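Note that one protein chain of the assembly has been removed; the remaining protein chains are unaltered in position.
All chains are identified by letter, namely A, B and C, in their written order; residue positions are counted from 1 within each chain.
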Amino acid sequence: MFGNNIGKTKYHEVSNFVRGDYEKGRESGSPKMCPSCKAPLAEQDLIQNFRVCPKCQHHLSLGAWERISLLADEETFREFNGDLSSYNRLHFPDYDEKLERAQRESGLPEAIVTGTAYIEGYQVVLGVMDSRFMMSSMGAIVGEKICLAAERAIELKWPLIMVVASGGARMQEGMVSLMQMAKTSAAIERLHQAGVLYVSVLTNPTTGGVLASFASLADIVVAEPRALIGFTGPRVIEQTIKHKLPDNFQKAEFLLQHGMLDLVVDRARLKENLAQLLRMHGGRND
Amino acid sequence: MFGNNIGKTKYHEVSNFVRGDYEKGRESGSPKMCPSCKAPLAEQDLIQNFRVCPKCQHHLSLGAWERISLLADEETFREFNGDLSSYNRLHFPDYDEKLERAQRESGLPEAIVTGTAYIEGYQVVLGVMDSRFMMSSMGAIVGEKICLAAERAIELKWPLIMVVASGGARMQEGMVSLMQMAKTSAAIERLHQAGVLYVSVLTNPTTGGVLASFASLADIVVAEPRALIGFTGPRVIEQTIKHKLPDNFQKAEFLLQHGMLDLVVDRARLKENLAQLLRMHGGRND
Amino acid sequence: MTKRQFDFENQYQIMKQKVEDLMEESRIHNIDLSEEIALLENKMARIRESKYKNLSPWERVLLSRSLDRPGAEDYIGFLCSEWIELHGDRLFGDDQAIIAGLGMFHGMPLTIVGHRKGKTTNQKLQYNFGMPHPEGFRKVMRLLKQAEKFRRPVLSFVDTSGAFPGIGAEERGQASAIAETLMAMVSVKVPVISIVSGEGGSGGALALAVGDRIVMLSNSVFSVASPETCSSILFKDAARVEDMAEASKLTAADLLELELIDEIIEEPVGGANQDFENTARLVEESILKHLRDLNDKEPDILVQERFIKYRRIGSIIQP
Partner (left out) sequence: MTKRQFDFENQYQIMKQKVEDLMEESRIHNIDLSEEIALLENKMARIRESKYKNLSPWERVLLSRSLDRPGAEDYIGFLCSEWIELHGDRLFGDDQAIIAGLGMFHGMPLTIVGHRKGKTTNQKLQYNFGMPHPEGFRKVMRLLKQAEKFRRPVLSFVDTSGAFPGIGAEERGQASAIAETLMAMVSVKVPVISIVSGEGGSGGALALAVGDRIVMLSNSVFSVASPETCSSILFKDAARVEDMAEASKLTAADLLELELIDEIIEEPVGGANQDFENTARLVEESILKHLRDLNDKEPDILVQERFIKYRRIGSIIQP
């Protein structure tokens, strides 16, 4: 009767997921042990479990293409604007090198991948941020790709799903970066006007100007368990207030309690929960 | 340069007010001493000061017609719907007697007086509640007169000023009374749609269903100093939580601090502050 | 002494048990009383039926408050093939006294909100006995906006003794939250159907009850103040609760006569408390019927008719 038993599911159900080209998605550097429970982690187990610790369910970071494999039905993801990459428009020291290294290490031109996809048969526009790329900070091109995705969603009348991770603004792009907050918020405002569904999925970590713009403006805001979500990072707050913060501060569960989230969803359940939300919003399942 | 030095004015400036037929407004029962500072009060001083204690500035209750004399320019108030009065529609025990006594003692047909007026030359629709009439509880006729006033304001495109005092719903009218909350809120919603200014002035006490409907829905919410303003009365809260409440709890200044009010205004300054608000909203001063 | 619990059903069950004991006894002793016992049982059933048809207003108050009274979660579970609870007001907290989310009803997505009292002690504490804070009302407003964006009808379940009387609730604007919810409800451009399923207490109940249709279960009540409050405030006499329940006209039948509600769903014998399935089926039919009616209307007409519905209550003008 009830489709909603979020948070109660054991992870082994992941075997039901469609895998697609997930096996190729080995690009995430894998720690030797779980950062949470210190259990040793085998690469194969991690891939199997979409980078969730099989022992304590700690959700490790997922690369953009891994995430797409997790969410999109097999072979349905069509990237757009995949050729866009950033340049050092302010001639900011070291930015060229950092961009180059990020591209080399992640294999991505920028910190976000956008495209169209099907999720359990429902058409969506999907954007996925990848924190390996300069902590997925939002420069002009990240902002641009988000706006273009929102505009594609409006054009197609397909829901927009944004899987978010970010350290905030990209300081190396100065005010051009800050202004992406206004620009993406404006694009989302148009999406709301057009009556198009927008779901954001906040993953670890989602902070700063990204949280304080498009990521918080979704109709439904979902987060992964224990994800750090906050405007100001905990270290800066600790420096300001000069004492230590409680362990759960700015964690997904904390935000849920404080009214900032709709749902906290295990990675194993994410796809089916998104599909349910799409169905509830009249998504077409052809 | 600044017109806004609210709360800093000594009361003796009241001598500048236009008096109108205020001298007739002796109907409020006058205590022999100030309930706040216990200073003896002479009737003449009270009238002179619009029922503000000359010693401690405590604001005593003001009758509807006294309030109108305080606010409306001389001879400008034109009452409408002054003939409406309530009847015991549910045949509720003792209600007939209570209505009759309230009418006799207050000289009013119901707990609210509505009409058009000028305030420093600005046209307004003005409603004033009188707590001597069954604690100015909101039955069908009080709700009706509020709606009719709002509708007159829409029709004339004149701002609506509601001077509120109330113990809440009128229990003797059962659900008909409760439904006035929905009815008045609906009328105010139309006022907002029509772009008409609405200012509410909360006086001691403003509680229950009146605060939880039209009184809180104004563009600008003003209160008199130290007025008790709350949804649930302090006694009921004390019974529930089983300890005493701080002295300033639910006082106007407390609500201002908690973001629920725009301004706390001394009675001596009320007329000029309302006039200023009217001017700021393009009020016509002919 | 005034009763403080609805105990008829309990007494009835004890009686019934005694009759069964008697039957057992007679069988052991081989005395054939079957005919007499059948008559007895028949009579008892008729008494029960008649009792439930003729509950006093105060008894209905007690029944509506009973722990076994089905709540929003129960109806949602029965009515919806899928359900997602959504959380938070995006301002301060997530008030669990109000359940809110999306439900799939006969293939149609609905925004559903309702008071939630809880059954176990833990739940009752967690849900604050169904008494909302401002956050609850603000969660409702947030979902009303989305209902409008997605043109999704709204279904509400009303069952609360009232908004919570506490310091935090007052500090964070209980009155303002209720007032704004009333205004949001009355102007939302989608159909709103309100089911008063239990205890409709004061402004905290009304905030969720401003529907295009107000439907009451026959043993639910809706009042401006509880009979206890009326008798202690108006008569300084806590013993007058039964009088007050009568005088306040808080039963579904009274409120229909006063034209304040639109429909009564007659609960089966034993009430929704004893026969949830049949009650829920009637609720389902009622919602379907009203949705059919309301879904066809242009949004502007819908809102205009809703405005008139409330504007005319206790009005001197007849629009």
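Note that in this section a residue touches a chain if its C-beta (ideal position, glycine included) is under 8 Å from a C-beta of that chain, and two chains touch if they have at least 3 such contacts.
The structure presented is a predicted model; accordingly, all values stated were derived computationally and were not measured.
**Student:** What shown chains does the left-out chain touch?
**Tutor:** A, B, C
**Student:** Among A:169, A:196 or A:277, which one touches the chain that has been omitted from the display?
**Tutor:** Considering the complete complex, A:169 is the one touching the chain left out.
**Student:** Using the definition of touch stated at the top, determine which of A:47, A:156 or A:179 touches the missing chain.
**Tutor:** Counting the whole complex, the residue in contact with the absent chain is A:179.
**Student:** Tell me which residue among A:139, A:159 or A:205 touches the hidden chain in the full complex.
**Tutor:** Counting the whole complex, the residue in contact with the absent chain is A:139.
**Student:** May I ask you to list the residues on chain A that touch the chain which is not drawn?
**Tutor:** Against the missing chain, chain A presents residues 84, 89-94, 139-141, 143-144, 147, 169-183, 185-190, 208-209, 211-217, 230-232, 236-237, 240-241, 245, 249-250, 258-260.
**Student:** If you put the missing chain back, which residues of chain C would it touch?
**Tutor:** Listed in rising order, the touching residues are 90-92, 134, 138, 172-173, 176, 180.
**Student:** Considering the entire assembly, which residues of chain B contact the chain that has been omitted?
**Tutor:** 1-4, 192, 195, 197, 216, 219-220, 256-263, 273, 276-277, 279-282
Simple rule for what comes next: only the chains that are shown with their structure count from here on.
**Student:** Report the chain closest to the protein's overall CA mean, measuring from each chain's own CA mean.
**Tutor:** Of the chains present, the most centrally placed is C.
**Student:** Measure off the straight-line distance from the CA centroid of chain A to the CA centroid of chain C, and report it in whole Å.
**Tutor:** Result: the chain centres lie 41 Å from each other.
**Student:** Can you check how far apart chain A and chain B are, centre to centre, with Cα atoms defining each centre and the answer in Å?
**Tutor:** It comes to 52 Å between the two C-alpha centres.
**Student:** Calculate how many whole Å lie between the centre of chain B and the centre of chain C, each centre taken as the average of the chain's C-alpha atoms.
**Tutor:** Chain centroid spacing, chain B to chain C, equals 35 Å.
**Student:** Indicate the residues of chain B shared as contacts by at least two other chains.
**Tutor:** none
**Student:** Mind pulling the chain C residues that touch 2 or more other chains?
**Tutor:** Residues: none.
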